[in-house]
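Down below is the structure, laid out as structure tokens.
Every protein chain but one is kept in place in this view of the complex.
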Amino acid sequence: MLHGLPGVDRVGAEQRAAMLGTRSIKTTAKAEAIDLAIRMVDLTTLEGADTPGKVRALCAKARRPEADCPPVAAVCVYPAMVPAAAEALRGSGVHLASVATAFPSGQAPLEVKLADTRAAVAAGADEIDMVISRGAFLAGRYDLVHDEIVAVKEACGDAHLKVILETGELGDYDNVRRASWLAMDAGADFIKTSTGKVPSAATPPVTLIMLEAVRDWFAQTGRRIGVKPAGGIRTSKDAIKYLVMVNETAGPEWLTPDLFRFGASTLLNDLLMQRAKLRTGHYSGPDYVTLD
Amino acid sequence: MFEYAPAPESRSIVDLAPSYGLFIDGEFAAPADGGVFKTVNPATEEVLSEVSVAGPADVDRAVAAARRAFAGWSALPGAARAKYLYRIARIVQERSRELAVLESLDNGKPIREARDVDLPLVAAHFFYYAGWADKLAYAGYGTTPLGVVGQVIPWNFPLLMLAWKIAPALATGNTVVLKPAETTPLSALFFADVCRQAELPPGVVNIVTGAGDTGRTLVEHPDVNKVAFTGSTEVGRQIARSVAGTGKRVTLELGGKAANIVFDDAPIDQAVEGIVNGIFFNQGHVCCAGSRLLVQENVYDEVLDSLKRRMAQLRVGDPLDKNTDIGAINSSVQLERVRALAAVGEQEGERWSPPCELPGQGFWFAPTIFTGVSQTHRIAREEVFGPVLAVLTFRTPAEAVEKANNTPYGLSAGIWSEKGSRILAVADKLRAGVVWANTFNRFDPASPFGGYKESGYGREGGRHGLEAYLA
Partner (left out) sequence: MPEQRLAVRKTYKLYIGGKFPRSESGRTYLVDGSNVALASRKDARDAVLAARKAQPGWAGATAYNRGQVLYRAAEMLEGRRAEFAALGVPEADVDAATDRWVWYAGWADKLAQVHGGANPVAGPYFNLSAPEPTGVVGVVAPASFLGLVSVVAPAIVTGNAVVVVAGDPLPAVTLAEVLATSDLPGGVVNILTGSPAEIAPWLASHDDVNALDLTGVADGELAVALEQAAAGTLKRVLRPGPGADWAADPGLGRMTAFLETKTVWHPKGF
């Protein structure tokens, strides 16, 4: 089935993404887009040096990025940080996402991946960001990749499953499309571009291909799958370009945190500074938004 | 919902005079008999300026000025002509925002296209031919210029067509009298100012404005050595007839009815973009527009659904809004033509347009497709020159080629398929001067452009483009 999907012409796809990037979003539209983008952020820290203290600080920021500002969609951490985050987010409505399945490489036995997943869910994560086995995918073992996703989905229980394709390692857009369909067919609630741990993370054309995939999947099955570009999106301008792409590719129905997320850390502060500029009429600076 | 707020490009960057004379011998001058006409913004019907009508005496003066300038210009070392052209290219780049807004105002095209397509290509064209001026000996067409060139250009890409005409003519040592289209004279008049800024010697470029009569006078002027025309096939025929026996060299870039062929293994999303770009780019006012969509029957539903969904995304409206995809039809005359052919199409096929609100003032036509069309239908044979697509089907590659070639035109064609051998074989068999495979409506100064059959003769662009201007 995967090789029966229509091909992707790289140049054409990149031109389409670039053209959408020229949309000019100003004034009221910009204000709405920035608030929406804030509500779509999966505020992320995935460092070996993460500590409960660091995670608590991040959660505080997630709950209330600044005065009169809506909370972000979720906080995204390693499984070991889930208990601290769960504690810090309790009652906030902010979702708690945990990466799992031997993130970021995915190179571990399935049992380890499932245990990783179950532990994260048990500790309070209501969203799981799993990685696919790129090695198996590139070797043509689509069945294996599929089965793993099915198994992880089962291990998730009620938690939502985001499937990270790690598009930077898939080689071409045809594979991005195939991996998207494979993940959706195996039960993904979201498809996500990247771990943020390889040089090539989310790009507009990769996200375009994935948005086309969820659009076509909906047309076939009636089920809407979410999309999460992650890594490399740092400015409000970039974020707005993604929202334009969502709007004109998957459609306005996807313009909700339930169906579109940004995996990001520094993006939030730029959104806050732009938000301040729109409200006050002058530019803000890094000391006027909080660290974390 | 994500409604894009208006994002209008400021028009204050363009300083329009209330009236313009003719640009002859390096000066703006009033026409001999004082005739004027108004040029309007097709998006609002607002009068932009008053422009002169060049009569026979004016054309005569312009040709004489070009003749006087020819001796000096053709005797300049190629490297010196190159430097003038490089100057022009740079000035166009520096003034590109102003010229893009002007082009959008006078033509009705979206500012996004004027800014991202027209103007960059104008500058690139002058850069490209600038470099040829001192390398003609290596091009294989000799180094002798023809003399005075009469050039008549259309309204769909006013400044770009000017660049296509003037850049190679000047690089090869010819001098020029150019007539811009009646409905879009302004960018050519601004270009006259670019020439002055570049300190181009007087008479090397002359701009005469007016309607068909002015063009005919220029084409038939006995002291014109070469005629270059871009426009309708009907006028092209008249020109070919009128120059018979005069020995004038002619190149003609005329109409088209290009087939855009979508095979069942096409990259569908990019193909749909290519279909949309093929027919709705510049409101379909494109001689090489992909106005006949040929879809393989086994993917017809899929392609049509995707196309309709995509068409519903097109933003029709204020050309100066940076988010506009489809601007205004260039003139009321053209709007009537498009409407008339669409009315014919309605009797032949099934008409569909996405819901879209058209402005009350100005000349507008919603993006439209006709399905259930066959080769015999007028909508599949006649050039509409508007945002109207005829959709036909085919079963086999041979049938696709047969249908694609079944037209007196032969300017361009498109192929969408992921199978290399099929693309190459079909490209070989298509009788068209430009074949875009897995892309459409791409232009580049290095790439020759021009038609087979009734789409005209001669090539513009690339090394081939020099041939038309050398003896």
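Each chain carries a letter (A and B) given by its place in the written order, and its residues are counted from 1.
By definition in this document, a residue touches a chain if its C-beta (ideal position, glycine included) is under 8 Å from a C-beta of that chain, and two chains touch if they have at least 3 such contacts.
Just so it is clear, the structure is predicted and the values come from calculations on it, not from any experiment.
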Among the chains presented, those that the missing one touches: A, B
Per the touch definition above, residue among B:Y4, B:W436 or B:Y469 touching the missing chain: B:W436
Sole contact to the chain not displayed, among B:P359, B:G372 or B:P408: B:P408
For subunit A, residues in touch with the removed chain: 9-12, 14, 171-172
Touching residues on subunit B - with respect to the absent chain: 124, 140, 233, 236-238, 240-241, 244-245, 247, 252, 254, 408, 410, 423, 427, 430, 432-439, 442, 444, 446-450, 452-454, 456-457, 459, 462-464
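In the analysis below, only the chains that are shown with their structure count from here on.
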Whole-Å gap between the CA centroids of subunit A and subunit B: 44
Contacting residues of subunit B [partner subunit A, same complex]: 1-7, 112, 116, 265-270, 273-274, 313, 322-323, 418, 438-439
Touch list for subunit A against partner subunit B, complex: 6-9, 11-13, 15-16, 22-30, 32-33, 36, 212, 243-244, 247-248, 252, 255
